[in-house]
Structure formats: structure tokens, C-alpha cells
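A single protein chain has been omitted; all remaining protein chains appear in their positions.
Letters A and B name the chains as they come in the text, with residue numbers starting at 1 for each one.
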Amino acid sequence: MAVNEQAILKSEVRWAWVVAGIVAVILGAILFAALSMHVNPPSNREFVDPKTLHLSAEFTEENLGTRIDPDGRIVARVIATQFEFVPNCIILPAQRDVTLRFATPDVIHGILVTGTNVNTMVVPGYVAQVHTQFTKTGDLLMPCHEFCGLGHTQMIATVKVVPPDQFRPDASGRASCGDDR
Amino acid sequence: MATIAEPVPMPRREPAGALTGDLQVRRLVIAHVWVAVVAFAVACLLGVWQMWARSPIEAPAHTAANYFRSVTLHGVSMAFVLTTFFIMGFGYFVAETALKRPVPGLKLAWAAFWMGIAGVLMAALSVVSGRASVLYTFYPPLTATAWFYIGLVLVVVASWIWCLLMIVAMRSWKAANPGQAVPLAMFGTVANAVMWLWTTVGVAAELLFQVIPAALGLNGMVDVGLSRTLFSWTLHAIVYFWLFPSYIAFYTMAPRAAGGRLYSDTMGRLAFILFLLYSLPVGLHHLFMDPEHSNGFKFLQMFLTALVSVPTFLTVFTIAASLEVAGRMRGGTGTFGWIRALPWDRPMVLATGLAFFMLFWGGGGGLVNMSYGMNAMVHNTSWVTAHFHLIFGGTVVIMYFAIAYAMWPMLTGRAFPSMKPLLTQLWLWFIGMMVMTLPWHWTGLQGQWRRIAAFDYSDPLIASWGPWVIVSLVGGIILAVSALMFVWNLVVLHRSSSPRAPVTDVPYAEAVHPPGRLPASLNGFGLWNVIVAVLMLLAYGYPIAQFFIDPPPQAVVHRLH
Partner (left out) sequence: MAEPAYPMTRHDYADDAAELERLEAALEGGPKGAVAVSLIAVALLMVGWLGIYFLVFLPRGTVG
């Protein structure tokens, strides 16, 4: 036959090079985002025992919500539990480095903040942590996005992102959404 | 086109291989396919109700308990029952028609079938009773009744028996035909069987060592990170298990239906082998947003995930080239004229075209999902739901339709009175799938999250999604109509009013250059199993070992019943 098998394989190999090029472009863009812009998945092998979460130094009731830590970092601590977030509203400044830390005493939960790249699973046994800078202000939704039981639907919180000058922590470094919540 | 100096001998062509009499696997295949089809139809109707429940329009019987019961039944029926039974049935069909010899162990195959039925009934009754609303992805430490998990284990064990029968069928054929190339359809089927044996190791370990002991009350605590990791082992490759029949149809049935030849038999084998290699060591991409794994292993598995796109890209070209051959043989000319010349009035050809179109969207969404940090933008949003419905409904199930339509005349001995209802059904499926999933991409990018029983439309952002949710619901209704038409199209051939027309044509395409003597690596899986073992050790060795080297605190088991 005039068109032999080598010719066919040659056309396939040529196509394989195109495929390799596409894969390389995508991997390159991801590497660029990871290395130069620090966009990475929220990996955090930091243990916390679900059974004694409420006794832990960090996730006791008075530590929850937004506060400025002694080292100057702005950190929001939230407990995700069947079927609510505690607290159910956190306030954070835009255009500033902030850290969100989550833990659960019971089952798997997960969070996202609508319109942002903030997203993590909250797995019992671990502190889930996301570093970010919010680029826009407003009341953003922070729902539980992983099935956690029959009440999963009602598990939803608010992230109040305010301009940096309206972010006014009190003398102890704490900030809350206010009495309307 | 380039010519190479050395002339290649023309393959000798013999008279068409007509098959006479009834296939020995006839009843076995029909039984498997009907179980699959019934599960599928039920799941489609539940799916419509779920979308109705989430829309701004009030739905009947709408409670959270009903919703999660429905989602669990929808997921289990689609992912475990439809797929497993269809794949087993199709495998038996291929083993007899492609190898042209009786399938060994038919008694064992029937035993596996009934074991699978028992498992399905156990799981289905558990879910319907409301004691197993844990979705098909389980989520320990949530724990359902043990009957649910034991039922699913029986289905998996039944599928293992199928895997062994497929491997034995290929081996005994090779022993009887030394030095000959295993027909491509069977090579793909056995590739799938081998891959499935590897795939199920993860979920089997999770169920047998963690979840079932917890459900039986033997264990009050569970290592959630470990259970998620074991499930992720299964979670990507299971999709390729579902996809394999579609790819087998692309390579071996579509070119024949279009009236042409397969462009390259070697590329078919290579694609099947690449699926076997790269669909397994990539499951951590389901856990990108999890805390328990390091970025290093997430990055490694992201890289391997990128490689699993390669066999799909290669398939796109090889199948396009095969269809181009067919179109040109039918008189099509020019760069695009061959497309119009293709016989789009044949279900297999139409389904292949529509499947590739939906694969474009589903695969494109998948490229975003697998992109490491970029996964944060879409994880657990409707974007992902859109992605896997396009892959599952758009590429897997539409080809199952076409395969069933190709097998049914051979199995029932009757011909379809008209192709019109078949083509209409395929078109409706395609339109419904696009109408349903395109809005999901859009709302997903805005953060619409998954797996909830209802939306609170009093919130302004959620209210803005309302119209799109209704558009999706319309798509779902179209899909349900198409699903019921599919059931009816199959029923028609069982009715004595349909014309008797025994089909003797074996539906597989020959390659432009039929394979002669192949190297052992392209005619078996010994070498590839070793490479899979190495890749899995590399990709999953430490990520699993870390739970034993440095055990994290465990979670308390939560019973849902």
C-alpha cells in the first residue's frame, strides 16, 4: 500500500509532539504560579486531636474569631462542627496578608469563600490553614462544601472583608463582626 | 503523503467473518445490561428531582433526609451498578465475538452475576431505608449500616471474578493462537480488567480495614486522612474503568460503523496501556485541598495526572484520522469535507461525534481541576459536578447507548425497525447534557457549592444563580426523557412484532494495517504490571506509610442510623 505503517506512525508521533507542547505549557503556567506567586494547595500536616479540641490551647472558645497574634499576623480561627461554624461571621481586612485556621471536633467538613481562591478541606485530626490576601471587599459567603450529615445544608458563615482602614481590632487585638451578627 | 522505499506487502484479505447461530453469552450479556439499564433509569429520575429540589421552584417531598438518600442512590446506581454491570456484560460480549470462541467459565460468570445482584439489593435497601445516606464516596467517620458496605463489597468481588474470566479468556486464546495479535477490542477489555484489579485495592482496604469494622461497632475510631487517601487510590482509575468501553468502541466499533478502517492498531494498544499506567498513580489530585498530604506529593501526582491526558489527546487524533479515512472513502474531499460525508445517521457514528464534543468540555474542565493550586478556585463547586457529568454522561454513557444499540440486534436476533428513535434519543441526551452542565460551570466559578439539599434564595448572590439553576433543571428533564427513550428502544427488540433479522456481522473495525507479529509488550500486560507497581510505590508509598510512621489523631465514628 502506498501509505505504509511507518507513515501513519510518523503522523502519530508528530501529533504526540503537539500534545507534549500543550502539557508543557500548562505545567509551566502552574509552576510559575506556584513558585513566583506562591499559589499552592493548602497542605498542612499539623495535628490536633478532635476529642480534646475544646481543651486545646488554640481552639478554646475565647480564641475563636479574628485577632492579631503576638507576632503581628492577622489570624482567624474557626471551628467547623455539625452543623455550624463557630463563630459564624469573621471580619478580615482586604489587601493584607491574613491566615484562616480551621479545625473540627467531629466529621469531615470543607470551606470555600465565594469569589476567591480560598478553599480547603477540614479533616478531623488536622488544622486546616489557608494564607491569602482578599482582593475585594464585601460580605462573602463561606459555606461548608463537603457533605457532613443531614444538616449540612444549613452550615454557612460570612466573611466580612473590609477596607484596611476600617479594620479596627480592640486593645486585645480582637476584631468581630459586631452585634448585628 | 510520504512513501517509504521498502514496499509493504498488502495484507491478505479473506471473506467476511460471518457468525452464525446464537452467542453462548447471549443471556448473560442481556441480563447484565438490563440490570445496568434499570439502575440507570432510576438514577436519572432521581437526578431530576434533586435539581428540582435545589432550584427556586418548590419540589415535592423535599426534606434533607430525602435529598441525601436520593443523592446516595443516584451516585451508587450510576457509579457502581450501571457501570459495573454494563462493563461486565460488554466484556463477555467482546470475549466471545472478538476472540471468536466460547467464553470459559460461564457458570462462574452467572455466579458472579447473582452475587452482584445480592450486593446491589443489600446496598439499595440500606439506602432506601435511610440508613446509608453517606453518598457513594462514604465520608468516614460518618458511618452507614454495615449492610450497605457489605453489599458494595459483593459487587466488587463479582467484578473481580469477571476480571479473572477476561484474563483467562485472553490467555487461553493466546495459547491456541501462538504468535498472533490479540484482537484490539479484547486487548482493551483485558487492560481494563487488569487496571480494575489494581484500582479496587484502595477502596477494598478502606472498607475492609476501616469502614466495615466501624460500622459493625468493632472500632470506635477511624484515621480519616488514611481513609481518604485509600479512597483516592480508587477514585481516578474508577473513572477510566467506566471509560474503557467507550474507548474500545471509539477504536474498534466507530471506524467500522463509519465504513472505514482504524487508522492505527498500535496507537489503540498504546492508549490502553497508557490508561493502565497513568490512571492509577494520580488519585491525590482529589485531595489537593486536603491538609494531610505535602505539596511535594501533590505536585508529583499533578504531573502524572497531566500525563494521563496524553492517551486521550492521542485518541482524539487517531479516531479523527480513522473517521477521515471513512469520510474520504465515502467521497468526502478537502480538509473538512470528509466530516459531512460521514454516515451520521448511524448511532455509533453519531454517538462518537457527540461524545468527542462533550469530552472537549468535560476534559477542558478537568484540565482546570488538575491544575494544582488552581484547583482551589473550583474544588467542591458545581464546576466539578459539570466536569464529571460531562465525562460520565457525555463520554461514558452516550457510548454505552451506542454499544447497546450495536449489541442488541445480535443478542435478540431482531433488527431495529427504524434508526430514527435511536438518533433522536442520542441527540436529546447530548442537548440535555449541554443545557444542564454549561450553567453549572458558570455558577461553580462564582462559588456555588456542592452536595447541599437546598439553596437559600433570600441571599442576593444565591438568588442570582436561580435562573441558571432552572436552566439546568430543564436540561435534566431532557436527559430523563432521553433515558426513558433508551429503555424503550431496547424493549422494542424484545417484542415479537419487531422484524427477525439475525445479525451475523461482527462489529469490529480492522486496522489499515492489521497487526502481524507484535512484541510481547503490545500483546500482554506482564511488563506493564511491573511498571504500575513501581509507579504506585513511588506515588502512594510514602503518602500511605506516613499514617503509620507518624499516626495522626483519629476521629470518633459518627453513626447515621
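The criterion applied here is as follows: a contact is a pair of C-beta atoms (placed from the backbone, for glycine too) under 8 Å apart; a residue touches a chain by one contact, two chains touch by 3 or more.
What you see is a predicted model, and the numbers here were worked out from it, not measured in a lab.
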item: Chain not shown: contacting residue from B:Phe360, B:Trp427, B:Tyr457 or B:Tyr542; value: B:Phe360
item: Listed residues B:Tyr67, B:Trp162 or B:Trp338, member touching the removed chain; value: B:Trp338
item: Contacting the left-out chain in the complete assembly, out of B:Tyr405, B:Tyr508, B:Phe525 or B:Tyr540; value: B:Tyr508
item: Of B:Trp162, B:Tyr263 or B:Phe430, the residue in touch with the unshown chain; value: B:Tyr263
item: Sole residue of B:Ala169, B:Ala249 or B:Met377 that reaches the chain not shown, by the stated touch rule; value: B:Met377
item: Touching residues (missing chain, whole complex) on chain B; value: 1, 10-24, 26, 96, 100-102, 180, 260-261, 263, 313, 316-317, 320-321, 323-329, 333-339, 360, 363-364, 367-368, 371, 373-374, 376-377, 445, 505-506, 508, 510, 512, 514
item: Residues in chain A touching the chain absent from view; value: 1-3, 11, 15, 18-19, 22, 25-26, 29, 33, 37-42, 115-119, 130-135
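Quick note on the criterion: only the chains that are shown with their structure count from here on.
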item: Footprint of chain B on chain A - complex, ascending; value: 1-12, 15-16, 19-20, 22-23, 26-27, 29-30, 33-34, 39-51, 82, 106-108, 110, 112-115, 117-121, 123-129, 141, 143-153, 156
item: Footprint of chain A on chain B - complex, ascending; value: 1-4, 6-8, 10, 64-65, 68, 133-135, 139, 141-142, 223-225, 228, 263-264, 266-267, 287-295, 298-299, 302-303, 306-307, 309-310, 313-314, 317-318, 321, 367, 371-377, 379-381, 446-447, 449-454, 456, 459, 461-462, 512-513, 546, 552-556, 558, 560
